[in-house]
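With one protein chain withheld, the remaining protein chains of the complex are depicted in position.
Our next item is chain A:
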C-alpha cells in the first residue's frame, strides 16, 4: 500500500549521537562498535551518552 511504499523509499535518516562522558569513554571498548563482533549477538551491548 501507499504507506508501506513511502516507508520503504525513505532514506536511512540518521543523526549524530552525543559524545560519551569522560567516565564512560575511559571504560568503553571499541569492540562494541566493530560490526563483526556483534553478528551473532542477539542483544549487543550499546553504550550511549549518559546525559
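In this text, a contact is a pair of C-beta atoms (placed from the backbone, for glycine too) under 8 Å apart; a residue touches a chain by one contact, two chains touch by 3 or more; residues count from 1.
Criterion: contacts and distances are computed from a predicted model.
Name of the non-displayed chain as stated in its UniProt record, restricted to "Fidgetin-like protein 1", "Polynucleotide 5'-hydroxyl-kinase GRC3", "Trafficking protein particle complex subunit" or "Chromosome 1 open reading frame 112": "Polynucleotide 5'-hydroxyl-kinase GRC3". Chain A residues in contact with the hidden partner, per the touch definition given at the top, are 11-23, 25-31, 33-35, 49, 51.
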